[in-house]
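Partial view: only certain chains, each at its native spot in the assembly.
Labels A and B are assigned to the chains in the order they are written; within every chain, residues are numbered from 1.
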Amino acid sequence: MILLDALNALSREDFVAKLSDIFERAPWVAERAVAGRPFPTVTALHDAMMAAVAAASAQEQFAFVRGHPELGGKVARAGAMAEASRQEQGALGLDRLSDVEFSRFEAMNAAYAERFGFPFIIAVARHTRDSILTQFERRLCNDGGAELAAALTEIGHITRLRLVAAVEGSGKPKTDGRLSTHVLDVIAGKPAEGVRLTLKEIGSSAEGVLKETVTNADGRTDAPLMGGAPLRIGRYEIAFHMGDYFASQGVTAADPPFLDVVPLRFGIAEPEGHYHVPLLASPWSFSTYRGS
Amino acid sequence: MILLDALNALSREDFVAKLSDIFERAPWVAERAVAGRPFPTVTALHDAMMAAVAAASAQEQFAFVRGHPELGGKVARAGAMAEASRQEQGALGLDRLSDVEFSRFEAMNAAYAERFGFPFIIAVARHTRDSILTQFERRLCNDGGAELAAALTEIGHITRLRLVAAVEGSGKPKTDGRLSTHVLDVIAGKPAEGVRLTLKEIGSSAEGVLKETVTNADGRTDAPLMGGAPLRIGRYEIAFHMGDYFASQGVTAADPPFLDVVPLRFGIAEPEGHYHVPLLASPWSFSTYRGS
């Protein structure tokens, strides 16, 4: 971690060296951005670096993009990647794929490389594995120009995250999202306290419960269900144990209760967005919505 | 099938013979009810037969109850039961249990027989397998008197269903329930037509999709989701393909959509009740309730 002010004051060489891990194997990006110093905000620094990429020749861009590691491929399996890439892919388990998944990635990587001449690039921190596969299949249908642009957009997301992790200072771009909930008991007209709930990803890449918690006196959870990082684009479910809650309130119910475990399923499409998914319930009715 | 009027006009012997399959191995029930003829309604006939059971001596009741077949036991497996019992248990797959389930039923049957001296009786047509197991476990905790009463109540349900199937006439007791739905599109302010939906039982005894259908121009299904028979006490889910619906309406949505397949989970506790479970939805909100 370095302070933006310190970065602004470094020698040209040290500035470039400090930022060498942000843009994969491309010190020239920092070199060309250096003239824009001093940067008033971290966002301005990132914008300047992305502008350098945009201003590069098509050949340079192509070479730059080609320098990125394959996704979920042999290199990932062998762990032979730059540390940042290794961590990013590892968090999603792309270095621990089953043989079937590995084969699928290998086949798509091969088809992609054959079609575009560079590896498939995506900001994995903003996706579930399901979402990555969906994007992979869609982007295979792009033409070369559109796909180069798509790759550079993803590099923008990747490097923004890396820069925010590496540089401290004012005006950091927003890179984290938030998922929150709120449970209201419409019989009592007040927050439902003590409701057990579990969050999980759904879909083929889901790997069990992401969070299990209980609502507090305000009907909310003490910490956001997800936050402090980009939300991963994908499909999720929060299951609320309303049957147990109403039983604990002494509300006489049917047997089995009409509402017991209430699942709310929803998709997340904005990694940097706020998703508020409340539940308003009686033992016989409930509603939800994307709130704010 | 016989008409109630014809039944009222039969000789005493024929009347008893005609009703011999209603109360398991207990012709005396019909014999004692015969004096109440003519019965104005099928309900009155059933009430009279149940009154005969209620008026019988404790010894007779005990012997009567003991004459019923075991549930999901060896006899069911061998198919060696009265036809009505065979059909009732077969519809729930109690003659096709897995070895593990069979062992569980055997163990509970043994514990029950040891405790009460008669087999566990339940109107299987009103239950899912999960619900039967729940009832079995609960009723094992009864004392003898309460459990004899519980068994007779279940015999009331069983024989009511058999009588309704065997006798045609006015004043038939209500033995069927109904599950219906209705999908409203709150963006358009009108019924949602063409929404694909699937109904399934959930829980350990669930065996796949019970119904798959599509909403009509009124946002309803052409036929009730369940009906024409008692609803089976248990837990269910209707999954509504709202993402596809809103896409078909040209409503621009997030990718993935906030709401895609919307599951509504609910319990059914009243086999003869009407459960109306509507869905009111926009691409960003939905609500449901037990309606009428």
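Structure notes:
Quick note on the criterion: contacts are C-beta pairs under 8 Å (C-beta built on N, C-alpha and C of every residue); 3 or more make two chains touch, one makes a residue touch a chain.
None of these values were measured; they are calculated from a predicted model.
Identical protein chains form the entire complex, numbering 4 copies in the structure file, with 2 of these shown.
Convention: only the chains that are shown with their structure count from here on.
When the CA atoms of chain A are superposed on chain B, the rotation angle comes to 180 degrees (nearest 5). Computed centre separation for the pair chain A/chain B is 47 angstrom, with centres defined by C-alpha atoms. Looking at the complex, you find that chain A touches chain B at residues 131, 233-235, 254-263, 265-270, 284-290.
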